[in-house]
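All protein chains of the complex are present and in place, except for one that has been dropped.
Up next is chain A:
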Amino acid sequence: MKIGRLIGVLVILVLLGVLGFGAYALITVRNGGEDQALQPASAGAPASITDTLARGEYLARAADCAACHTVPGGQPYAGGVAFKLPMGTLYSSNITADKETGIGSWSDDDFVRALHAGVNKQGRPLYPAFPYTSYTALSREDILAIKAYLFSLPTVHAPARSNDLSFPYNHRWAISFWNALFLKKQRFVQDQGKSAAWNRGAYLATALGHCSECHTPRNRAFALKTDENLGGAELQGWMAYNITSDKDHGIGAWSDQELTDYLTKGHAAGRGTASGPMGEVIENSLQYLTSEDISALVAYLREVKPQQGGAAVPAMAAAAAPSGSANGTPGLGEQLFVGACAGCHLDNGQGRQTDYASLAGLRSVRDPHATNLTQVILHGSQLRVGAQHVFMPSFGRAYSDAEIAALSNYVVNHFGGQQGALSVDDVAKRR
């Protein structure tokens, strides 16, 4: 009897706990969190930009709104970009000022709450593919500058495509619970112990640039593992590399100039070339930042706690250039490389006529899984930076899985000094 009562009491306590948490989650979901008394002195846009619309444009670029809200080649900010997730497909929304299909009827408070709490005008939770987990740290002033900029652009009548998600992910209210557990509705607070540049870089990298949304591994509930901040993660078939200050696994061995080159031009010789989602970040966002802001980002990245995740790129090996021709009969991979790739990349991997075509030492060719390398081979790559348009055609249709596996393994062995371990099946899965 006693045990029965004890179990009964326990069950009731657990039920009350669940109910209490549920009530807490549902009641607090629309709360954006308190604005701290001390808003960041370093507002996101440079002090030299005083016009509100220009500030809004700078901030919208720094926050890379276009990456998700503009279909490549489509109307700016009209939404409709598809996100293929394990639980189904999400489509981004129209954030032009169209009253019917966009956010034209949203008040300032509605818009601020959307970024701080992750809910729409009606107060219904948005999916965390929208990085409100980062934007929640933005100052109200910056958010309203972005809104003013968006509202100054041409409106586009583009009804939202309905999401195609499986149960239980198609129930938005469930996100209230996720938010209650993982969303910290806190504004960015300056660290007085750090330099002004570091603080500015931190605001740019976290609240605006939301680097961690791709570069930080996630737990089983798809929440960021904050203790492994920027330690590298795989997302939509691409590797978002470890960008911590670790010398072998991260970017600790890169010089300031190399980091600056990469962030502004999408290429750092012997280190990396931005492709895929990171190429979009360079194209839509980072290339527009001022040189002071890029320096601030570098200052911030320098102090990110080192993590060991991802493939190691020993500093010594990165500098080693491969020798010219291998002896004996070339294998399939080498034959393909010489025939299809060396025209632009040259057989020594130094690249013809553009630095962007150099391969030697790059991170992508030092990854034994060749994750990003096969993406680029299969789908090509392109980058518009300033007046430059750098591109590589796709080879996915020209070659079989076996050929692309052989080619990837050759490139990883020859230019990366790693043992390429890609199988035919691996390539098939990445198509």
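In this text, a contact is a pair of C-beta atoms (placed from the backbone, for glycine too) under 8 Å apart; a residue touches a chain by one contact, two chains touch by 3 or more; residues count from 1.
We adopt the following convention: contacts and distances are computed from a predicted model.
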Hidden chain of the complex, named as in its UniProt record, picked from "Phosphoribosylformylglycinamidine synthase subunit PurS", "Polar amino acid transport system permease protein", "Na+/H+ antiporter subunit D" or "(2Fe-2S)-binding protein": "(2Fe-2S)-binding protein"
Selected from A:Ser195, A:Gln236, A:Thr290 or A:Gln388 as touching the chain missing from the view: A:Gln388
Absent-chain interface as seen on chain A, which is shown: 324-325, 338-339, 342-344, 347, 352-354, 387-389, 391, 393
